[in-house]
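Note that one protein chain is taken out, while the other chains of the complex remain in position.
Then we have subunit A:
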Amino acid sequence: MITSAHEQLRHDHDYLVKFLALGNSGVGKTSLLYQFTEGCFNSQFTSTVGIDFKEKRLVHRCSVTGREQGVHLQLWDTAGQEKFRSLTTAFYRNTMGFILVFDLTNEQSFLDIRSWMEQLRTHAYCESPDIILVGNKVDLTEQHVVSEARARDAAFKLGVPYMEASAATGFNVTACVLALVDAVLLRMNRVVDDTRLTLGKTVSPDDEVTSVCVC
């Protein structure tokens, strides 16, 4: 995926970026993605069976270079239950970023993060893909069973960034996704730059890539 970054250019030089949401059933994956794409909360979702697709286009300013690029984000939503694992792991390989979600009011969903990480490292395109760990339902303060300190500690040990969010209020939802977009784009640009260095200026195949900047 990453090595063929310039193949990913579509529609006015947007980067096509694919994310997958993972986590136990009922943690709020569908609601988080819906809040991100539609900007509102819908509490009326039935359980996801199989895999669902959403998309959103945005212009992202890179946190390091300040470069702006158009991003066509494809978001895949998965079913949480064990039965659907074989179906969903097939998607891991084509995914650039993983949104790993647990429910702050559900201990088990937090404990299972470890096994989701294992799944992910086994099936993803590389050993250390870009991941963000999201503790959802931060608005239900009274019902929290996982403290922020504990979640941060776990995220630190796993080597992934951690954010708390609420699909219900919309708090931090966009920030979570954009943080992951940023990480993925940094990685992509790094690969593209490396490629250019190796190939040298004479054979530069990626005039397109340099013109990605749509300032």
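In the analysis below, contacts are C-beta pairs under 8 Å (C-beta built on N, C-alpha and C of every residue); 3 or more make two chains touch, one makes a residue touch a chain; residues count from 1.
In this text, contacts and distances are computed from a predicted model.
Student: The complex lacks one chain in this depiction; which UniProt name from "Tetratricopeptide repeat protein 29", "Casein kinase II subunit beta", "Zinc finger MYND-type containing 12" or "TBC1 domain family member 13-like" does that chain carry?
Tutor: "TBC1 domain family member 13-like"
Student: Per the definition of touch given earlier, which of A:V59, A:C126 or A:L140 contacts the omitted chain?
Tutor: A:L140
Student: Name every residue on subunit A in touch with the hidden partner chain.
Tutor: The missing chain touches subunit A at positions 25-26, 43-47, 49-53, 55, 74, 79-87, 90, 105, 139-143, 145, 168-169.
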